[in-house]
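One protein chain is absent from this view; the other protein chains keep their places.
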Amino acid sequence: MSKKIWVHAELADGKITGVAFELLCKARELAEAMGDAEVEATLLGSGVEKEAALLAEWGATTIHVADDPDLRLYSPVTYVPILAQLAASHLPDIWLFGATAIGSALGPAVAARLKTGMAAHCVDLGINGEKKLTALVPSFGGKVIGEILCPNVKPQMASVKPGIFVKKPPVPVPLRVEKLESSVWKNGLDLKGLKPVNVVRRPPEGLPLNEADVVVCGGYGVGSVENWRLLEELARRLGGAVACTRPAVDEGWAEEHCMVGTSGQSIRPKVYIGFGISGATHHVCGMNGAGVVISVNRDAEAPVFEVSDFRAVGDVNGILPLLVEAVKPKISW
Amino acid sequence: MPYNVAVCVKPVPDPKHYDRVTIDPVKKTITRTGIPTLINPVDKTAIEAGLQLRERHSGSVVAISMAPPNAEEILREVLAMGADEAYLLSDRAFGGADTLATSYTLCHGLRKIEALRGHAFDFVLCGSESADGATAQVSSQLGEWLGYPHLWNAFAFEEIEEMPEAGDPEKKAFSIRTKMENGYMEWRARPPFVLGVARELNKPRFTSVMGIMKAKNKPLTVWSRADLDGAEDAFLGLSGSPTQPGEIFSPDLKRSGKLLEGSAEEVVEQIVAVLRSNGVVTGD
Partner (left out) sequence: MGFFEFSEEQKMLRKAIREFVEAEVAPKAAEWDEKDVCPVELFKKLGELGVNGIFVPEQYGGAGQGAVARAICLEEISRHSAGLGIALMTHHLGVYPILQFGTEEQKKKYLPDLCSGAKIGGLAVTEPGGGSDFSGQKTVAEKKDGSWTVNGRKCFITNSHIADVTVFTAKTGEDEKGRNKLSAFIVEKGAKGFEPGRKEHKLGLRGSVTGDLVFADVSVPEDAILGKEGAGAKIGMEGIGEVGRAGMSAICVGILRGCVEEAVKFANERIVYGKPIAKLQAIQLEVAKIRADYEAARLLTYNAVGLKDSGQPCANEVATAKYVSTETAVASSKRLMDLMGGYGIVNEYPVGRFLRDALASIPSGGTSHIMQIIIAANTLSGFQP
């Protein structure tokens, strides 16, 4: 029997999240490395036929689906037992989750039900000589990378943040859906103690950070809210997005959702321009996938310069306004 | 109505000093010499949430940690912050635990405390993640072992009106918000449940001198493997951990670092040139 690599396809507002496609692409690589292995997906929600079809386009040979109005919103009370039940009947070898807000809670809970191991927030996945999953996991704010194996129990589970793996072109396969009937999982389930009410989105202005080709990132050294406005203007003029480090959030200049690093997003823009960033490892881990890194910092010894392609030693107050002036607004058609 | 709150805490090396963490190239172990240990920062948010529940509704706050014996010091600090009692689960048999074995051990510690106190916990609060390992898995897995609903990354949490159809009608329901990408999710829940709390939930209080003095006389109990009578060896420590660590290394993120020299104007010119050569449209 061939081995199975599962990817859990999380829905956000009824649409499959980008990380699921990234994981499917990685899963195909892993399947190749294992030799005889199938890539399959799990999908839970309400009215998900169309989304299931999309998963087949990205190479999932079987889509395990539970489709029920009670599954419109994520709840551990429903999702955990359903996924555990699916795994118990199909025995996947590997199971990958997006390390999203939901995936980071759901994955480990399912692992606990199955009494198996899960590697969290992996920065890379591979297959070793024993055809087992090796997961690379950062700790100490990215200062240390450790290999995590789960050699004796299945499934070997892992979560990966959005933006770590590159989305590759789809490789469609025939659509094959295996549906878990509601009657099978609903029986005896107490849905009353915890109720998901709704999801409230506050869409960020402008381009999503993880889709931007140019990211302008600011740290504590930006120095003032006035400079921060300039930073935003620069991003606008370059058609890019604004990112930040933790101190900029703490100063109240930026919102947490644009934070980059081990406790924020992982980004891989073509160009990253950083202003007043010291370069702590936990931030660098989130941006080292960038094509070109330009850093502006007053302190010539700032660690960020060690991970930069271009170093500009100078005051943010001096350089930022000039740069904003130098990149005139894009003509809008 | 009084609430019984348990808070799970973990001692971690001070995150301010993670740039000093190194790897011993021969022994392949992590060296963190000289880095002070403190309460995992977001665990303080969980303690604060517990203390606020007690202040609003009466009840008690019990802290629990699975850690080496020197974690007594950290638990004493939790008592100084205001917790009523603390339990340290410490034994070589618990060593080498991954998140599954850790949450299993904590579950059995909590069950034993419940048995001793004669009532169950209404809330089990954890920090959403630890600063060192940052797996963020323990709160969800603890919820599973305990058989309680669990929510992760909660940043808002308040008592609301009745939720008549569910659970113990004596207990009020809570409205909880958990962080989501670009937004949040809203929940209604009735105790008992497990919460992994986010740092935005509150601003933890500072420890007062009076708190430190009171902590001297608060109970701090250390339990070993033998005290957790209900626990099975197969789920404890290294043997209860399905994941195993392999190689460790420091990532090499170094880049060439060409220095852009000259006046601010000249530096800006060079930055614009780099942008253009990388296909970024810069207007004009």
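A and B are the chain letters, set down in written order, and residue numbers restart from 1 in every chain.
The rule is short, and it goes like this: a contact is a pair of C-beta atoms (placed from the backbone, for glycine too) under 8 Å apart; a residue touches a chain by one contact, two chains touch by 3 or more.
Computed from a predicted model, the values in this text were never measured in an experiment.
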item	value
Candidate in contact with the missing chain, chosen from B:Met213, B:Ala234 or B:Ala273	B:Met213
Which residue of B:His17, B:His57, B:Arg76 or B:Lys172 touches the chain not shown here	B:Arg76
Sites on subunit A contacted by the missing partner chain, in the whole complex	301
Touch list for subunit B against the chain that is not drawn	76-77, 80, 206-210, 212-213, 215-216
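We adopt the following convention: only the chains that are shown with their structure count from here on.
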item	value
Subunit A partner contacts - residues on subunit B that touch it in the complex	13, 15, 18-19, 21, 23, 30, 32, 98-100, 103, 129, 131-137, 140-141, 143-145, 149-153, 163, 165-167, 178-190, 193, 196, 200, 235, 241-251, 253-260, 264-265, 267-272, 274-275, 278-284
Residues on subunit A engaged by subunit B in the complex (per definition of touch)	12, 73-77, 80, 100-102, 104-109, 111-113, 115-121, 134, 137-153, 192-204, 213-214, 237-240, 256-257, 262-263, 270-271, 273, 280-282, 284-285, 288, 291-294, 296, 303, 305-315, 318-319, 322-323, 326-331
